[in-house]
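Of the protein chains in this complex, all but one are displayed in their positions.
Presenting subunit A:
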Amino acid sequence: MFYREAGDFKTSYRDDSQTFPIRLDRMGYYVLMFVAFLVVPFFINDYWVNAVFAPFLIYAIAALGLNILTGYAGQVSLGTGGFMAVGAYACYKLMTGFPEVSIVIHIILAGGITAIVGVAFGLPSLRIKGFYLAVATLAAQFFLVWLFNKVPWFYNYSASGQINAPERSVFGVIVTGPNTEAWAKYMICLVFVVVLAWVARNLTRGMMGRKWMGIRDMDIAAEIIGVNPLMAKLSAFAVSSFFVGIAGALFFAVYLGAAEAGEAFGINKSFLILFMIIIGGLGSIFGSFAGAAFMVLMPVFLKNVLVGGMGWPTDLAAHFEFMIVGGLIVLFLIVEPHGLAQLWRLTKEKLRLWPFPH
């Protein structure tokens, strides 16, 4: 009744192709932005930012990155953890090497370095596809983690191989290190998420995104109509790795503050982010957020309900958590194999017709 295109007149092509063509969606988006930028920072505390918002926002960036590569360009990657490690270690080396430069620049540069590494490991994608490419990226995952464990230069020769983020500030506000205020930590993640999601949205609906999707759907046909597979695949690897690198840098510098390659960026991380985009929805910006939210918030929520609310022993709760999350993943995928994004899309379709479906 309220959720419909009718009556919402567009008078230019620009309006016609906007991201949220329906007024209610658009308003929802503005309200969300308003709440995220102007309400949440005033109420957020250490628990909420460290347990909920920082991991959610950072994983959302990583999921966006992987979604560009796997969801839009169709190149399977199991190297996400390794690429996050590149971002983290690049950021660490830059932070400690050039302390006078702003951390924001370091994070972006860390993304750039990861993009270069990503392109290098993306080269095999020109010859191999599908499972074989997955194995090649798996090699990247193990190689990168091994490299950061093996070469002491990356962790500044510290005795334990741990990297620690020193204190850095943006416009005089501390954003890394232990003295960071909750809102500052939240805001830096939020700004990166919003900017990168905006970039991702516009890349994927522009020429580049269409080329990626062409390669994904049928690479030979795409090549025949003039898509250069070399450029398309490598650009997908570069953009994806850039996103993942930024996620890694934020993950280390802003969220954890200290990390070691094997523990923080192991193969589990690659799988976690792959699960996020599969559950959220391949080839969907919203899906990246939904998947990240599901995988990050669900365990925290269950833990709070089972242990805090119902007083269960922690080990029992932890085992149940695995079972419930696993069960929900299977359930969601049976109900809707295309992920939460498709569920959302269908809901919107139904809403448009509601309350007169025929």
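Here are a few things to note about the model shown:
The rule is simple: a residue touches a chain if its C-beta (ideal position, glycine included) is under 8 Å from a C-beta of that chain, and two chains touch if they have at least 3 such contacts; residues count from 1.
Just so it is clear, contacts and distances are computed from a predicted model.
Missing chain, UniProt name from the options "Response regulator", "ABC transporter permease", "CO/xanthine dehydrogenase FAD-binding subunit" or "SusC/RagA family TonB-linked outer membrane protein": "ABC transporter permease". Considering the full assembly, A:Pro178 is the residue among A:Gly7, A:Pro178 or A:Pro357 that touches the omitted chain.
On the side of subunit A, touch with the chain left out of the figure occurs at residues 46-47, 50-52, 55, 96, 149, 158-162, 164, 166-167, 177-179, 255-260, 262-264, 266, 290, 293, 297, 300-301, 303-305, 307-309, 313-315, 317-319, 340, 343-344, 347.
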